[in-house]
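Note that one protein chain of the assembly has been removed; the remaining protein chains are unaltered in position.
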Amino acid sequence: MTAAQAPTPESPAVRRTREQVAALHAELVRYGLVVWTGGNVSGRVPGEDLFVIKPSGVDYDDLAPENMILCTLDGEVVPGSAGCDRSPSSDTAAHAYVYRHLPEVGGVVHTHSTYATAWAARAEPIPCVITAMADEFGGEIPVGPFAIIGDDSIGRGIVATLEGHRSRAVLMQNHGVFTIGRDARDAVKAAVMAEDVARTVHIARQGGPLVPIPQEAIDSLFDRYQNVYGQNPEGSLA
Amino acid sequence: MTAAQAPTPESPAVRRTREQVAALHAELVRYGLVVWTGGNVSGRVPGEDLFVIKPSGVDYDDLAPENMILCTLDGEVVPGSAGCDRSPSSDTAAHAYVYRHLPEVGGVVHTHSTYATAWAARAEPIPCVITAMADEFGGEIPVGPFAIIGDDSIGRGIVATLEGHRSRAVLMQNHGVFTIGRDARDAVKAAVMAEDVARTVHIARQGGPLVPIPQEAIDSLFDRYQNVYGQNPEGSLA
Amino acid sequence: MTAAQAPTPESPAVRRTREQVAALHAELVRYGLVVWTGGNVSGRVPGEDLFVIKPSGVDYDDLAPENMILCTLDGEVVPGSAGCDRSPSSDTAAHAYVYRHLPEVGGVVHTHSTYATAWAARAEPIPCVITAMADEFGGEIPVGPFAIIGDDSIGRGIVATLEGHRSRAVLMQNHGVFTIGRDARDAVKAAVMAEDVARTVHIARQGGPLVPIPQEAIDSLFDRYQNVYGQNPEGSLA
Partner (left out) sequence: MTAAQAPTPESPAVRRTREQVAALHAELVRYGLVVWTGGNVSGRVPGEDLFVIKPSGVDYDDLAPENMILCTLDGEVVPGSAGCDRSPSSDTAAHAYVYRHLPEVGGVVHTHSTYATAWAARAEPIPCVITAMADEFGGEIPVGPFAIIGDDSIGRGIVATLEGHRSRAVLMQNHGVFTIGRDARDAVKAAVMAEDVARTVHIARQGGPLVPIPQEAIDSLFDRYQNVYGQNPEGSLA
C-alpha cells in the first residue's frame, strides 16, 4: 500500500467506536443470538455525523476494529476510511435511517434470534407478562411491517413502530428483531433481553394461559428500572 | 486512596463469604440461569449479623470478592466496607428479609431462569413427577404472590410461601425464582435443580399426561436424600 | 497417611478402568446430560469380578481416577482400595445388579437427561421413527417400572425391561434413563444417543403426526449398523 492509499487518519472517537462495535459482536455469539455471519451491531460516533457498522458476510471470528465500516448518516461508506474496500452490512440503510430520525439513539442491533423471529413469523407482539420485561421494555414488544431490504422501508418501519411504544425492541414481520440503545452496548443489552423474554413468554404460553401484569404495575416497574437500577442509571431512550 | 478512605478491616469470615459469593455467580452462568447482569447470589456471614450480595447491574465477568457488597440484616450497606461505594443488588431487601426471618438460611439465590419463570408467568406450581424433584424439593415447587420491588413485599411472599412447603425454591408470580440453602452454595444448587425440573416437567407435559408419584414415595425419596445422599449429608433446610 | 493406611496395590486393569470411568464423566457434561452432581458412569474391570463407579455427590470438576470407587459385583466397596473412604454413587446397587445378571455388559450409565426423563415422566416409550434410532437401538426405547432407590428393585426393573428389547437404553418411570454397553464408553454413547433421539422425537411429535418406519427397514438398519458401521464393528450387546 502506498502512502496515497493509506486510510485517512481518524479521530479518537471513531477509533473507540470501532473498538466497541467490533467487540460487542462477541456478545451476540455468547448469547446465541446469531449463526454464521448473520446479525449486526452499529454505534454512532459521539460528536460526529458518522456511525460504525459490521462488514457484510464476514465471519464473527474475523471481526476487528480496522475492518468495521465507517458510514455517514446517509449510509454511505466514508471514502478512504479503514475497511472502506469492503461492503458494509446489507442492513446499513436501516441503521442509517434510525440514526437520522432518532438523534437520541447511539446504537442499533439487528439479529434473527430464534424466539424473537418466531414471534415475528406470526406477526404477533410479545405480551408483557414478566417483570423483567416490564423493567426493560415497559410493555409489549411490538411488531413492525413486512419490508423488503434495499431501500428505506425497513428503517421507516422501525422508527414508526417504536414511536408508539416504550420498547427499545421491534420485531419486523417475517424477519427478525431490531433494537436501539443510548450506545451500542445498550442496544446489545436490549437484543439479549428481547430474545430472553421472547423465549420465556413463548415457553410460558405453551403450558397454558398467562397471568397478565396490571398496567399500573408495569408502569411502576419501568419507571423504577429506568431511574434506579444499576450503578449509573441514565434513564430510558424510547 | 488515603488511609482515611481505606476500607474497614474485615473478619476472615467476611472475606471467605465474599470469595464464595463472588465465585458462585459463575455457576449461574455455567448453567445458563442468567443473562447480562440479571440474577444474584447472597451468603450470610457465619457468626455475624451480616450478609454479602452482588452489586447491582455489574457484569458477571467483573465480579470479584472486593466488589461484593456487605450488608446488615436490615439490608443496609455497611459503611466503610469494601465496595460500599456501589449499590447492592436491587433485590437486597428481599434477601435481607429472608435472613432476618429464617435464621437457618445461610444463602439466597434469585434468577429469572427461563423455565422456572415460565411457570411463574402462569402462576402455576411445578408438580412433583420426577424422583430427582422429590429428592431435592420433597414435593411441588410452590408459587408466591405478585409483589413489586422496593419494600418488604417480595421477602414476605417468599417466607410465607416456603413455610407451607418442603421446597427450598419458590416461584414468584410473573417474576422468577428464589431459592434458599444452608449456605450460598446450597442455595445455588437449589436454583440449578429448580430450573432443571422446571424444564423437564414442562417438556414432559407438552407430550401428554404426566404420571403422578404416590405421596408416600415422595416422602420416602425426600427423607433418604436429605439424610443419606452425598459424602456429608446435613439434612434439609426447609 | 501411614504405610498401613496406603491403598491396596491395584492391577493395571483396575487402574485403566478408573482412568476411563473418571474421564468419561466429562462426556456427560459435554453433551448436557447432567447438572450439578447428578448422573453416573461405571465400568466393569476386565477379567475381575469388580467394577468402578463415581463417588456420591462429588463435583464433576473434582472427579479423578483415584477418587473413583472400586466395588464388588455385590455393590460393596472394596476395603482398602483408593477412594474407599467415600460413599459410592447412590445408584451403585442398580449398577451391581446389572453386572451380576448381564455378563456381557461392561459399562452402565445413569442420567436424568432432560428429554429422556420427560418421556419417563409420562411412562411412554420412545417410538422408533428416525433411522439413527433404528441403527442404535433397533426399535423403541422401552419404559421400566417405577422403583424406589435402596434395594434391588431398580436393577431388576432395568434387566427385566431390557430382556424384551434390542434397546441398550431403558427409561425408568418418573426417574431417568439407564444405558448399558460392552464397555463404559459404549454405555456413554448410548446415553448420548438416547437423549438425542428423545429430544428429536419429542420435537417431531409436537409438530404433528409422525411417519412410522416399517419394521423390516428397522431390522435392516439395526443389522447393518451393528455389523458394518465404524472402524471396528463389534456387534450389538442387547
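To keep things simple, chains are lettered A, B and C as they appear, and every chain counts its residues starting from 1.
Assume contacts are C-beta pairs under 8 Å (C-beta built on N, C-alpha and C of every residue); 3 or more make two chains touch, one makes a residue touch a chain.
Computed from a predicted model, the values in this text were never measured in an experiment.
The chain that is not displayed touches the following shown chains in the complete assembly: A, C.
Touch with the chain omitted from the figure is made, among A:23, A:64, A:84 or A:123, by A:123.
Considering the whole complex, the residue from C:64, C:132 or C:148 that touches the absent chain is C:132. The chain omitted from view is touched by exactly one of A:75, A:106, A:157 or A:176, namely A:176. The set of subunit A residues touching the chain not shown comprises 35-38, 55-58, 86-87, 90, 112, 114-115, 117-124, 146, 148-150, 173-176, 202, 205-206.
By the touch definition given at the top, subunit C reaches the unshown chain through residues 31, 129-132, 189, 192-193, 196, 199-201, 203-204, 206-211, 213, 217, 220-221, 224, 228-231.
By definition in this document, only the chains that are shown with their structure count from here on.
Subunit C is reached from subunit B by a rotation of 90°, derived from superposing Cα atoms (nearest 5).
Look at the CA centroids: the one farthest from the centroid of subunit A belongs to C.
With centres taken as mean Cα positions, subunit C sits 32 Å from subunit B. Each chain gets a centre from the mean of its Cα atoms; for subunit A and subunit C, those two points are 46 Å apart. Contact with two or more other chains is made by residues 206 of subunit B.
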